[in-house]
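Worksheet for the structure shown next.
Heads up, one of the protein chains got dropped from this complex, but the rest are sitting where they should.
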Amino acid sequence: MPDTSTGVVVIGGGSTGAGVLRDLALRGIDAILVEKGDLASGTTGRSHGLLHSGGRYCVNDEQAAIECVEEGRILRRIARSTVEDTGGYFVSVTEEDREWEPRFVEGCRRTGITCERISLDEARRREPALSRQVRTVFWVPEDGHLDPFYLVVGNVESARRRGARVLTHTEVTGFLRDGDRVTGVRIKDSKTNEEGSIACQSVINATGAWSGLVARLLGVEVKVVPVKGTMVVLSRRLAHAAINRCHKPGDGDIVVPGLSVSILGTTSAKVPHPETLPIEWDEVRRMIEEGAMMLDGVTTARAMRAYAGVRPLYDLGAEAEGREMSRNFAVIDHQVRDGITGFTSIVGGKVTTFRLMAERVVDVAAGHLGVRTPCTTAEVPLNDREEPLDQLRHRPSLLGVPKPHGDEPPLQPLLCECELVRPQDVAPWFRDPAVRDLEDVRRRTRSGMGPCQAAICSYRLAARLVSDRGLDGASATRAMADFLETRWRGVRHVFWGSQLRNMQVTTGLHMELYNLDRELMKSPLPRPSRNLPRPLAGESQGGGDSAEPAEVAGKR
Amino acid sequence: MKTDVAVIGTGLSALAAARTIQQSGRQVVLVWPGLSSLYFLFATVDVLGYPTADATEPVADPGGAVARLIEREPTHPYARAGIDAVRAGTQLMLEWFKQAGLAWEGGLDRNFLLPTATGTPKPCCLAPASMTNGDLSRPEPIVLCGFTGYQDFAPELAASNLKRQWSAAEVSAVRVTAPGYGPDRLFTSVDLARSFEDATFRDAVAAQLRERLSGDTVRVGVPGVLGLTTPNKTFAAFQRAVGHPIFEIPTVPPSVIALRLFDRLRKHLQESGIEIIWSAPAHAAQVTDGRCRNILLKAAGHELPIEAAAYVVALEDWVDGAFRAGVHTVRDPFFHRPLAWNKVPTDRTAESLFSTQPFEQVGYALTERLQPADENGKAIAQNVFCAGGAIAGYDPSGTKSRGGMAIATGYRAAREALAA
Partner (left out) sequence: MITEEFEPATDTVEEEASVEACTKCTACNTVCPVARSTDIFRGPKALGPDMERFRSPQEAAVTPGLDLCSGCKLCEVTCPSQVSIQEYIRRAQNQGAREKGRSLRDWVLGRTRLLGKLGSMTAPLANFGNSNPLFRLLMERFVGIHRRRPLPKYQWLTFERWFKRHSHGNSLPRSRGRVRVGARRKVAYFYGCWVNYNDRRLGERAVAILERNGIEVIVPSQQCCGIPAVVNSNMDLARRYGQQNVRRLTPVAQEMDIVASSTSCGLMLKHDYGHLLDIPGSERLGAKTYDIMEYLWMLHEAGELDTDFQTVPMRLLYHAPCHLKSHGIGYPAMRLLRLIPGVNLEEVDEGCCGISGTFGVKVEKYDLSMKIGSRLFEAVKAAGSDYVLADCETCRMQVEHGAGAISAHPLEILARAYGHG
């Protein structure tokens, strides 16, 4: 790949990196984002999608709560298309929960979070699925759903419109230095194995749970501990709003409505590497049991898949110096701390406060570049062109019927029938060079994220790889198979009931109708690597899962 | 409700069993809780495509290969059914297809090698005549034809893959326009199939094709959309209009080709007086002294007991309710016995989607006579016989043998039911 240069290299394509890229672009600073996987394929894409009201932190971490409140309001203003105002409930089930209640109420009051106690009758009228075990209910209207994919892609697209560039499936393998000054990065495309470099004046390390690994390439230490969290996805929304347990934050105490699904989460276990995320049955079982305490129907709902993600646990107290902006995230100015110019890290934090984190780190990095333009990301809306909102819940209304039955738009075919994705929703992404495989398409369009887990749309997507991207049959078929394999990895953990039955449709269709298994056996392409690092000595691979999307709830 | 034999099922195994009983002159009621979820797989009847799930070379002589498999694997569903059932069952079905007005071809002595929607050669034993011109053992060049805007058949994808695996002749891809179809119109296989029954539409498509074809011997592969209610006529007319041999390729569901088969066979059964009970799934078998007295169906409002001298249980597979998979325990829907238990759900699966899956091995253990057996090998019910996906070890996906296994087990179970 040809070498190139820019002002700032942003490493990491999660919400923080995307926010940083956009902030830089709005300040007129030329930047390239380099992401080892796909946008939002790390922590952010595995977030359960809660737009925090702050209610979960208001007792133990007031500052975090206030940040959530403020950032939530900003996001609703500037990133309207990524937010669904579901509202949230905090419910008490046990005696312990009830003892927590006054602290919760007081915490909301202190941090300015709207919180209203409602009667059980009223609560059950609004949410018929609330379990019989629930005893007290608080309504917190500022909880919401923040779609992590739309958020990251939205930020990146906004930046790209202003000239920023993005390289996905590209790993930073090292740094270019001039003494103690960082002058660029060495990169490698993980799909093609091509190597190259990008010369730049500054590098921002926004890699979250990978921060330590990236910093190590520069010989600098950033102590981030990856903490795994497992989540279970149910194939429909049991409750309209988010349901939180009113207690000291613990495992499995939230059910988040995410567009067309419910996400039960989450657990907390340190792992040796951010990509070693084995899902244990015990975690899946616990998520379901905990969820069932708050919502009826959790144990009888169709479980669609389970996934695990990794949080970046950063010991803020351990930081001697560096600009500590909050108890929840930190900007590490390595010039100050390590004597290395042109390298700044942003660590910790959560998706909800990504914009603030980006602002802080860009302030530092831009300062070093001599750029004084203030941050405007809180004012400039994300969809600042006249693009129609693509909020999923509006999709049914787009699938209309021609006159005389209605004035609605005409009847268009669907590519992914489960998630109501039309061919025109998908087409632009096949033209985007940052989209490198079908998982990338999935993240941007939700194709394959419904109950059938790409059984039907896999072929339609593979077809486009050939017709729209000029791929040959072998590569397209391999991409189709890889896509199905990643879907499979998540389904295995909830292999019962109707999801089990549905997978038989998938295997039947692909193995018996398409004869895909023989196609793969005869493929000239090698079997893909599973994208897992080698296990460290003594570690087992557990359930053998690759890094699958997981949740970030600011859990410690 | 009383009858001689009750067949409970959803797919080809149930139809094969029902036909077998009908041919014997005894009364049969077909309890048909719905069309099988896997109906689309019966666009062809695959008897044995590969000798094992790992083999890459297709079987040339399915009849012989099945016989050899039976010797190798005495607990395989084919072995349970027996080679006689394989032969007689296949014969029965071929005759039935013909009688019912379906134009199908093939026999146990050879496999066709037909390209799939991904362009992969696949061995099939019995196939509709509308598909067999695609046999890759023939040397004529192939043009794969899709429709602009139709996402369920990608000739470019298929041609690229087929070219790599089949070198006997040239393969190319074209797309033509389907008149009247645009981005604002539903464009599924069923919509197209209906349109193809109209001569004007058909001729317009044929005219475009004729222009794109060069060479006298070239044959054209199209997705399976040549008519739904009058497929024989539609196929013949289209082939004439194009002036080249045509073959259909089954593709993304809904499967028109499979639907033709099921619709016609079901209607044919009805026309010959067999009663079909729709929409009443079986939920319990009442067994006394080792004999099944009746099976309870869940009809609207109340249960409908079906009382028969013998029963054939022929649900196609997991998808159709042959088993109920709880989180740990798998039970059957008739006797509610636990058939498998897993501490951890992942144990039911292999790491790769395309490997042999542990859960596919679950099923009833059987006696010699295909009765469901308990742990000691004793029949749970003397007069119940199992066919299809309910049998332990019924895993046709790696060897491509679903249709053959369905027919053989359906036939054998029915014959045992008649002898009960």
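We just call them A and B in the order they show up, numbering each chain from 1.
The rule is simple: contacts are C-beta pairs under 8 Å (C-beta built on N, C-alpha and C of every residue); 3 or more make two chains touch, one makes a residue touch a chain.
All values derive from a computational prediction rather than experimental measurement.
Student: Touching the hidden chain in the complete assembly: which of B:Leu209, B:Ala285 or B:Ala340 does that?
Tutor: Checking each option in B:Leu209, B:Ala285 or B:Ala340, the one touching the absent chain turns out to be B:Ala285.
Student: Just to verify: which one of A:Arg77, A:Lys191, A:Arg216 or A:Arg236 makes contact with the chain not shown?
Tutor: A:Arg236
Student: Which one, B:Pro33, B:Gly134, B:Pro155 or B:Gly227, makes contact with the chain that was left out?
Tutor: Once the missing chain is taken into account, the touching residue is B:Pro33.
Student: Counting contacts across the full complex, list the positions on chain A that touch the omitted chain.
Tutor: 128, 235-237, 240, 260-261, 297, 299-303, 392-393, 395-397, 399-402, 404-406, 408, 411, 414, 417-418, 420, 450-452, 455-456, 496-498, 501-502, 504-505
Student: For chain B, which residues reach the chain that was dropped from this view?
Tutor: The list for chain B reads 1-2, 10, 29, 33-40, 185-186, 188, 190-191, 194, 229, 253-254, 259, 267, 270-271, 275-281, 283-289, 296-302, 304, 316, 319-321, 324-327, 329, 331, 334-336.
Everything below uses one rule, namely that only the chains that are shown with their structure count from here on.
Student: What does chain A use to touch chain B in their complex?
Tutor: 281, 284, 402, 410-413, 415, 423-424, 456, 459-460, 462-463, 465-467, 472-474, 476-477, 480-481, 484-485, 488, 492-497, 500-522, 524, 543-544
Student: Report the residues of chain B in contact with chain A in the complex, numbered from low to high.
Tutor: 37-38, 40-41, 43, 46, 49-50, 56, 116-122, 151-152, 154, 156-165, 183-188, 250-253, 317-319, 325-327, 343-346, 348-349, 351-354, 357, 359, 396-398, 400, 402
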